[in-house]
Structures are given as C-alpha cells and as structure tokens.
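A protein chain is absent from this complex, but the other protein chains hold their places.
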Amino acid sequence: MNVEGKKEVESENSSRLIGVKNFFLLLIHYRTSFAGLIIVVGITIIAIFAPFIAPKHYAEIDVSNRLQPPSLSHLFGTDALGRDVFSRVVYGAQIALWVGMIVVLIEAAIGIPLGIIAGYYNGKIDKIISALSDLVWSFPPVVLALGVVTVLGAGITQVVIAIALTSWCAFTRVTRAKVQSLVNREFILAARAIGESDFSIMFRYLLPNVASSNLVLATLTLPAAILSTTALSFLGFGVQPPTPDWGAILSEGANQLVIAPWIATFPGIFIVITALSFNLLGDGLRDLLDPKLKI
Amino acid sequence: MTTLGAPLLVVKDLRTYFYSNRGVLKAVDGVSLTVDENEVFCIIGETGCGKSVTALSVMRLIPYPGKILNGSILFRGVDLLKLSEGEMQRIRGKEIAMIFQNPMKSLNPVFNIGYQISEPPIIHFGLPSNEAWKQSIDLIEKVKIPDPQLRAKNYPHTLSGGMKQRSMIAMMISCEPKLLIADEPTTALDVTVQAQIMHLLLDIKKQHGMSIMLITHNFGLVAETGDKVAVMYCGKIVESGTVKDVFQEPIHPYTQGLLKCIPVGFEHKKEIDYIPGTLPNPLNPPLGCRFHPRCKQATKKCVTEEPQLIEIGNGHMVACHINGG
Partner (left out) sequence: MPGMLRYAIKKVLIGIPVILFVSLSIFFLMQAMPGDPIEIIAGERATPQRIEELKRSWGLDQPIYIQYFYWLSHVMVGDFGISITTRLPIAPLIWSMLPYTLALTLTALVLSYVLGIPIGVMAALKRGTSLDNITVGIATFFYSMPTYWLGLMLMLTFGLYLKLFPLSGTDSMVLPALTLTLPYVAMSARIVRTEMLDVLTEDYVRTAWAKGLPSRNVILKHALRNALIPLTVMFFLDLPWIIGGAVIVESVFAWPGTGILLYKSIIRQDYPVVLAIVLIIAILTVVCNIVGDIISAVLDPRIRVEKGD
C-alpha cells in the first residue's frame, strides 16, 4: 500500500474531526459569551416582534387601572396613566436597540476614517487628530452630551448626535493603533511602491484589517450607547412622551418610586440584561479576535 | 560513556502541555536528558519544537495556560517538580539561572541596572544593599561593559541590545549558579556581538565551574561551543549524544536532513537540500513517529508506532525505527 496515500487520507479525516472538536472546545471555553449571544438574540427577537409580544399598545391609557402592582394581566404592573408597563418595556427594546445601533454606526463612521488617516499619514495630521480625540475622550461624556443637547434642543435625534459626538474617539484610537502597526508592513510598502493611491491603500488594505478590532469595539460600545441614551431620556432630554424609551419609563418610575416601585424596577432590569449580554458577547469576541485590545 | 563531571541535571520523561481554547498543545511530550557538571549541553531544533518550553520547565516558569504534568527533574538529586514554590524560589537565580532570548524587553524599565543586578545577592545571600551595589559594579565590569560606575545608574532603555544581554548575564551569574540556562541568548543580537557574548559565557563557565544548557537553532554555535547535544522535533528528543558523535555520524533522518541543509563553504551545488513538508500542527501531531510525514525512509511501522529513544553506543541515543532499531 502506498504509505503516502494512507497518510494523506488519515490526516484529512482527523482534520475534519478536529474542526468539530475545536468548535465544541471553543463553545465551552466561551460559554459566558455564548450565553450573552443567546440573550442578545432574544432581546432582538423581542424588539422585532414587539407588537406581537406586547399585550397592549405602549400608549394605551386606562386611567381606571393606574398604578396597579404586577399581576397576571399586567406582568410589570401599570403606570400613572394606567399603561401596561410590560408592553412599554417590550416596545422600549425596539428603541434601545435601534438607537444604540445608529449611535454606534455614527461613531464608527466618524472615528474609523479619522483613525485610518491619523495612523497612515502620521506627522501633523496625526497630531491634530490625536489631540482632538484625546481631548474629547477625556471630557466627561455626560457633560458634553448635555452641552450638545442644550444647543440643539431636546429630542431623540439630538440625543443620538450628542452621544455619538462624545464617544467616537474610541474608534479613532483603536483604528489608529492598528493602522500604525500595519503601515510599515511589507504589503503596504509594496502597494506604495507600485504607485497605488493613498486612498486606495486605505480603503482596500487598511480598512479590512481594522475590521475585526472595530467589530469588537462596536459590540462593546453598543451597551454604553444604550446606557447613555437612556440616561439622557431619564433626565428628560431624549424622547417625547408617550415614546416608551426605557430611560423615560424609569424617569416616570422615579416620580412614583414610593407608591409604585415596579415602574422603575423592571425597565432597569431589562437595561442591565441587555447591556450585560452585549458586554459578555463583546468580551468573548475580544478574546477570540483581538485579545490585546484595550478599551 | 564519557562524562565531563557528575550528573548535575537529570530530566526524565518531562511532559508540559498548554491548555488553550483551541485544544491541548503538547509542547514537551516525554523528554529525558542529562546535563553533567562543567559541560555545555545544547538543545537544538526548529522554532516551536519545544526546546524553550523544556528550559522553562526546568525553571518551573511555565506561563498560563501551561502545566507540567509528568516526569521528574533531578537537580543534584533533588526533584524540582516536588518542591514548593517558595523552595523553588530559593533555587532560581542562585543554583540554576536563566538568560532569555530577547534582551530588549527582559529588563524592568523602571529600575536602574545596578539595582536589578544587586537583587539576587540581596535576596539569596542577605547581602546589605551597599555591598550588593559594589558587587553590581564589579559584575558590570566583569561582563565587559565600559564605565561600570556610570552604567550602574542607567536605566535599561539607554542601553544597546548587547549591553542589555550582558546586564542580564551579570544579573544571573551574581550568585554563581551551577547551571545557567541560555535560551537563544544571541539570536536577537548582531553577528559581531553574538561572538562576544558567547565568548563571555564560556569564560564565565570556566571561571565558575558552571554548566550551560544552551538552547539554539544555530548549528555552528553548537559545533563550536557544545559538549553534548540533543535534537528536538515536535516536543520530543529524536537524537542526542556528544556533539562529535551526532554531528559527524547523524543517525536520525531529521538530524541528517538538518545538517545537509547547511550550505558548506564554497561548494557549488545545483540545488540546496531541504527537508520536504512543513512542521506539523502542534495541536494535532502525527501519529507514530512525528517525523514520518516528511521522512523519505518512512515505513508502515513509523506511521503507527512511536519510536523510543535507544542508546546505540557511547551515550549516542536515537529514536528511530529504521536507523536506531
């Protein structure tokens, strides 16, 4: 028998088995992140199917039933206007995820290009971008967001802009660091040597290579965005009533804290679960894709 | 069996595995060797064959997620693997010392080198700090760094690569250890500096009556400085013996292949010899003899059965079904 042939067949079989075995090993090692993933998927499903899951519409007022404690008909009780808190929280998931995603997208859209430019060109441009990024990064985000909201006025769009303007720097820092480690590698030097344009290099080589780090960052930024946007809504600068943003519900709950503590308690639990699951997922992604990432 | 002195270090069936999220990496999988007194024992092999991990295992400095599972490491009759961490700390730096490959990052940036060199004598011999400082300056001079009084106050980042490595050596010989493990001490340095460092190490060996365990992938270095050599492949020793025996009459196909790869002098050959194939995946090494996928002489037995290290005479050991028996 041809020893070579037998060896090849053997190694093929074992590598397929190794693939499956590896997957399960990874799963067990990353069990907390996997749990996070499942919860994330769960919350997303709740958000997408909110109209079907929520027993009542979030704005449906029923004054005869106001401030009822949790019961079978109202899982999370009712608020000051008799609205079903459970329904409002479920609809709130839509807002939270949607708003969070947009904030992260804007931050990435600002931060990543700036990071690539800073890391690629170095020199003066880098100094300016880095200084700006460091300054905004160290400025308290709450105050900055409030400042922006003061100028632009209240409302969910303004809140999104405000929060995005406070945290884009994380994307810039991460991207810049990654680009600096790539810029002196041979494939970049080779591309330059054949006369490829800067923009093309940045778009075709640098952008894909910073993708995994930024994906981890995005996953970890989303919960922070949700926490920040709900905070602004809590303070009254975000959504307008009756929109059931979790922060807004909590704000109403704060007013009724002594009489009806359930209004404040349950939306908060949902916020914690959502943020926690994204954080766990993000931590796992970080271990998998870019363990040296520092946030 | 020619011995240059009594056995200093006897390693038996050492196994060190790393438990990563992608599986178990069997870095050292059953390694046995003996280092005698006053001898230069070399471990040679390609990157990733487990030679550094073997050295780190002797020092019990295996980082997370690694574990030493099996075997015994007898240093002057004491099994190092059975000692507590505290007892091991009394041996490290004092009886067995180690210098590392990349001197650039191996020195603490916030302390000056005089201080770092004085630490081992202070800890191990209870030397008062001013005496230890004087000794540091002497050691800095001994390792041939100019201006020792001045240099002692310098921080590591102001030193060149060669000077950093010399400082490391000063640090590690400060307590006159019986065994110095040198893990590729010259690989990261310029060629001219390499020769100086090796010269320095051999000088110290002679002065102190010290043994050196030299980890390297440089055959020339082994040929010039080594007394005994062990060739490692994929976590196992495939051949070992005196440098003369192994280099002049290599038995294992891997050793033969390695020696043939070295271009010799001004010989004009049509092609450069090479060993076909690539290093196996350490997470999933081949069954049987680990070298068999790349071995031109492999037989059926080589695929299924792992060869044991057998002595074929004069301390020359081989692990090969065909050539060792």
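By letter and in written order, the chains are A and B; residue numbering begins at 1 in each of them.
Heads up, the rule we're going with is that a contact is a pair of C-beta atoms (placed from the backbone, for glycine too) under 8 Å apart; a residue touches a chain by one contact, two chains touch by 3 or more.
None of the values given here were measured: they were computed from a predicted structure.
K.L.:
Tell me which residue among A:133, A:175, A:213 or A:230 touches the hidden chain in the full complex.
P.N.:
The single option touching the absent chain is A:230.
K.L.:
Based on the whole complex, identify which of B:26, B:51, B:94 or B:142 touches the chain you can't see.
P.N.:
Answer from the full complex: B:94 touches the omitted chain.
K.L.:
In terms of residues, what is the contact footprint of the unshown chain on chain A?
P.N.:
Looking at chain A, the ones touching the missing chain are residues 32, 131, 134-135, 138-144, 146-147, 149-151, 223, 227, 230-231, 234-237, 247, 250, 253-254, 257-258, 261, 264-265, 267-268, 271-272, 275-276, 279-280, 283, 294.
K.L.:
On chain B, where is the contact patch with the chain that was removed from view?
P.N.:
Its contact residues with the unshown chain are 59, 61, 63-65, 85-86, 89-94, 97-98, 100, 102, 105-110, 119-120, 123-124, 154-155, 157-158, 168, 171-172.
Everything that follows uses one rule, which is that only the chains that are shown with their structure count from here on.
K.L.:
Which whole number of Å gives the spacing of the CA centres of chain A and chain B?
P.N.:
Taking the average C-alpha coordinate of chain A and of chain B, the gap between them is 48 Å.
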